[in-house]
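A single protein chain has been omitted from the complex, and every remaining protein chain is retained in its original position.
Let's turn to chain A:
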């Protein structure tokens, strides 16, 4: 039996030796930080144009994570490619012939890629926070303020979980193209649009990205957003349930189906 450390070691070699890893993670970092900083600067200069309710619930921490909406898409691509290229290249057969224990194979791969995404997510989170606070100037907040550290760390965890969720979906669908075709519009359009539609709102707030992003808010109902029936940790918990479901589905598909 291939031991778990050996599989982890091998998966680390696999992940660091393809350029898609570097590029997707750099994109996630750059897009999130650049967009967060830009929006912070914009809001700082346009603060007086905000409605009174928005001014009252102004959340400098949440503003600094505005870039996550786009940056998470790069994390989705990273997660999908980590799993999907095994299938598109046929490498999955070589891998499974070498590691017949499919559970060890899948979870080692996801552990390595997930930890990497988490580390990059945390780095992104801290950089975007400090840069955005600098942009916000006097309206900014401080890492020592109440709940801010929780939001910043939570922002990193959110990025990691999005990547792991994508890996689970890609394992279920066994195809990069199919997974991207479903996940990208979902996170970029469907979730965003439904969360603005009055009737669908109450369902959309349980989507992984909507629930998970609650962790990045410090001020309740930040920027006059709709109140949610769960708190920041509750939201992250809902997202974690989605991730667990995706991984369980992926594991069952990998275990049952022929490679």
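Going forward, a contact is a pair of C-beta atoms (placed from the backbone, for glycine too) under 8 Å apart; a residue touches a chain by one contact, two chains touch by 3 or more; residues count from 1.
What we mean here is this: contacts and distances are computed from a predicted model.
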Among "ABC transporter ATP-binding protein", "Bicyclomycin resistance protein", "NADH-quinone oxidoreductase subunit H" or "Sulfur oxidation cycle carrier protein, SoxZ subunit", UniProt-listed name of the chain not shown: "ABC transporter ATP-binding protein"
Contact with the hidden chain (one of A:26, A:42, A:56 or A:91): A:91
For chain A, residues in touch with the removed chain: 1-3, 6-7, 9-11, 13-14, 17-20, 85-86, 89-94, 96-101, 258-259
